[in-house]
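Yeah, one chain of the complex is gone here, protein chain that is, but the others are all in their spots.
Moving on to chain A:
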């Protein structure tokens, strides 16, 4: 497969897929009421690039089809035909067909006949539109705008090239040509003129700010400057389109003849928001600079150049760094004793530095695995759009915190659960148009996806402003399904979590979209597999929020190390509520051998880890006969696990036991301690299940 053509083709597929994705995203973001010309250009360019590349690499079918899309976009981007929501649907369908083309071309197969038919139909419809002019006939330019501030046209900043005179460029011609396109206002800007002593009369230092009201396209205006535009000496900005309020400066330019240079200068004198707030004493300077940093970071994230690297390479790097951290810890431990005896200062400080550097290196390497959550979010605009159409609901999707970073593995595993949650929100959460009207809600329902990091966890929310969960109905259903004993009435929050039980669905109608009672339990399973949990907030009539709380990464865990018998174990800190000592008599036996402890009025089962895990008895001084208990919680259940010693709290690198061995019940993995020994990481839910199984076996 080292055929060079093969490589080029692969590059083509990747690029074309990206272009199609971009085209789709732009289409979905279009506000049909106020279309940005730039967006139309983007869509056109995407189609154009795919067409060109497809032709080059020998995919005439793709080229021919994208040509159709391109030609329907051309009059639209030139403002001759309007962008309609109908056209958007057609173009979206076009994007799907491009994807299908790419997919099948990659496999070396022809387009399936179903898609071929769909394509023929689409092309026919697009063609039909093309011939029926939708806007005022293209021959007649737009009627002159009634008020200058609502005119179409451009503002142009043009700085003549320094050697314009020497090259014999006729600058005057430019203004004449522009004048022919529409109404031209020009403000010369002599501010670039140097002092007399530095002046070379053959250099051109002139610049102009122009305001051109015209129906001509940007390309036509650009053409006028064809021979003098170089680098960034020409900036063409469209005037604010009709129907939108133009900025003050633009009105002043048009009405009062204020020169754009003056407007720019005045704008430059405006103080940045942060500075003003600091002066008013509303915020501390540090907070502003932090916010600016963050903004900068987000900006650079979006335009940073990227590099494709195989995950395998990164994983190897992550492993290696993990080992380095361990070796570093071992070295530090060994050296500590040496330092104590010899008092070698330099060694101690070098080790300290090594410690810092390894930690930073680890952080950075882990960072490579992190990708913005946008990679999951980006699929939802299309999905919500389709679902809304299908279900006849007007929907608005807002995305927030797309730049929040998550481990790559998570991204892949989040797609399914998120899809379920969003579908549910659209289908069950958001009410029908009539119902919303009746309850006085805005006709358009809102789904909000939000991601943020908090306290070492990533939170991802799916929020809707729909009807909310009905605790009473859930209760009825739960009792009906035998999930709750009759007469029980847990708190609302606990009730909400019942919807994640297998086979639970309160939807009155089973719809095409959701409501078959599968899905929500899968959601919980997937999230659990990632070491996360789900929280539900809901207010009847106001909507629900499903919150996925995930660890930052799969590879590192905040742990509490303990000793049980002779062995060291690690509790994931996320499942530890507290640890405490009690008197032996505080632990009572129930039914002979099951032990419980009364903790602030709540009876909590006690699990003897040593017995449960069949460990050889170790140095059996249970801290002077006072049992040491670690209170844990998993899957809504609590238990107190008895340990022999608390060793400390530390971050550990998770290693799989399964690579060379196998899965062990009650153990989620292993890690390597500072002294090089292996410690096992306890799987708290697994231990609870193990205990339940053991109790069952005894009963």
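To be clear about the criterion, a contact is a pair of C-beta atoms (placed from the backbone, for glycine too) under 8 Å apart; a residue touches a chain by one contact, two chains touch by 3 or more; residues count from 1.
Methods note: contacts and distances are computed from a predicted model.
When the listed names "Extracellular solute-binding protein", "Molybdopterin synthase catalytic subunit", "Heme exporter protein C" or "Chemotaxis protein CheW" are checked against UniProt, the chain not shown comes out as "Chemotaxis protein CheW". Interface with the hidden chain, as seen from chain A, comprises residues 319, 322-323, 326, 566-568, 613-616, 655-667, 670, 672, 676-680.
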